[in-house]
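Notes for the one structure printed next.
A single protein chain has been omitted from the complex, and every remaining protein chain is retained in its original position.
Moving on to chain A:
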Amino acid sequence: MFYQLHGSGFNQPRTDLPYGKIGIVFLPIAAKEGIHMEMPAPSASVLSRKDQIVSRLKAVLPDAAVISDVMETRAYECDGLTAYRCPPMCAVLPANTQEVAAVLKICHELDVPVVPRGSGTSLAGGALPTADSVILGVARMNDVIETNYADRYIRVQTGRTNLSVTGAVETDGFFYAPDPSSQLACAIAGNIAMNSGGAHCLKYGVTTNNLLGVTMVTMDGQIIEIGGAHLDAGGLDLLGVICGSEGQLGVVTEATLRILHKPEGARPVLMGYDSSEVAGQVVTDIIKAGVLPVAIEFMDRPCIEATENFAKAGYPMCEALLIVEVEGSDAEIDAQLALIMEIARKHNPVELREAKDADEAGRIWLGRKSAFGAMGQINDYMCLDGTIPVSSLPYVLKRISEMSKEFGLDVGNVFHAGDGNMHPLILFDANKPGDLELCEEFGAEILKLCVEVGGCLTGEHGVGIEKRDLMNVQFDPADLEAQMAVKDVFDPKWLLNAAKVFPLDCSAPRRAA
């Protein structure tokens, strides 16, 4: 879930942060302080040693790269999950791997908790500080280290934003495939921490499928190299478990990423249906026919209506709308779309519209891309991220609609239909006492439903603090124990981002040790 409060200024560039150009940070918005997500009590011992800790950090970093002023640390008090906020004890902005290692070595020695931060766009609270923590921001580390077209990889510092990785290679016809919606702002460091996805992962996979190697600093300050320009691991697949570990195993400072040549072209088709069951069947039939579109996006009626009022993309008013995009040469696109449209027609669409040119393609995508903004015009909303088996779509949508009536809160559904990753948007009024709590309760019920039908709590946003307390719904104690055992190996003192992912009562003995 993440929260967008009505009419607030999201996604605005900040100019008041140190080092000027550190990209775009989500502005804190009129928020309610720490609602009811429990966080561990800050360590009195650490807080009492703040001056000593800051001076040790200043000994290894330029003065300006250590932020300890109480007003300035507020810049790091939250990430994209703005309902929860807590300024850190201090923040550091190292410029390279060696500085990261120096910082971690000090924090390890002094038993200071560390919360790594990319661009702070996490929707799950992955970069939410604790009051006794040092925020380790990688935003100053955004260089391209090497570009190699013959071997099809790029090596970057991980503070670099997702879109600017593609930006570094696109004039030569290449791109980096994972494309989370926040790609203008989000950093590769955060993408690796959360194993971010995007709209096109049906064909290209998510971050873990496009990550070849990393330089990582472990909590004790050791610099390790994993993977590189070659494929797959010679020993255990450590890269595989580091990707998606939410900054709990180490701080990734450099990454080798797979780049691909851009397709010759891409074009979408839009189709509308009178029921979500039928739309779900169309998705299944397309996939079974052997076409593999790069994206299949789904919107339901509440979302279509909101979007039409907001963006006027010319969408048909119907129960379910699909956008299917394919890639290739013009002739290949024609052939694939012909097959897709033939399948679509068999299910009596209320609308079937093929983009004939870039302008029409843009209009087809316009509504989908403005869906979140459109819902935000109606009210505050919370966005969920569960995944379900595609076959359960009609049942899940029916249950969500029933629950919507029970809770008295409206829901719009947008989702990546090809892979079952849902983004239900629950509307609520942040100014109405009890509404946010009701909304959170509703959200938790939807996520439990996702697990019940064979899916999971989060498809691409991560657990963070937001889904942390629901982990027991999906995992048995032995399952969580096995995951925590991995952290024991990488971070025996449990200092790195330790209040996230695992329910606090599960991780308590380790955090206290």
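Annotations
Operating definition for what follows: contacts are C-beta pairs under 8 Å (C-beta built on N, C-alpha and C of every residue); 3 or more make two chains touch, one makes a residue touch a chain; residues count from 1.
Note that contacts and distances are computed from a predicted model.
Per its UniProt record, the hidden chain corresponds to "Glycolate oxidase FAD binding subunit" from the list "Glycolate oxidase FAD binding subunit", "Monovalent cation/H(+) antiporter subunit G", "Carbohydrate ABC transporter membrane protein 1 (CUT1 family)" or "Acyl-CoA dehydrogenase". Of the listed residues A:167, A:328, A:373 or A:394, the one in contact with the hidden chain in the full complex is A:328. Contact with the chain that does not appear here is found for just one residue of A:62, A:362, A:389 or A:509, A:389. Of the listed residues A:86, A:154, A:243 or A:465, the one in contact with the hidden chain in the full complex is A:243. When the whole complex is considered, the residue among A:315, A:407, A:442 or A:490 that touches the unshown chain is A:490. For chain A, the residues in touch with the chain missing from this view are 148-152, 173-174, 194-195, 197, 201-202, 205-206, 208-209, 218, 222, 224-226, 228-241, 243-245, 261-264, 283-285, 287-292, 328-329, 331-332, 335-336, 387-391, 416, 419-421, 454-463, 467, 471, 474-476, 478-483, 485-490, 501.
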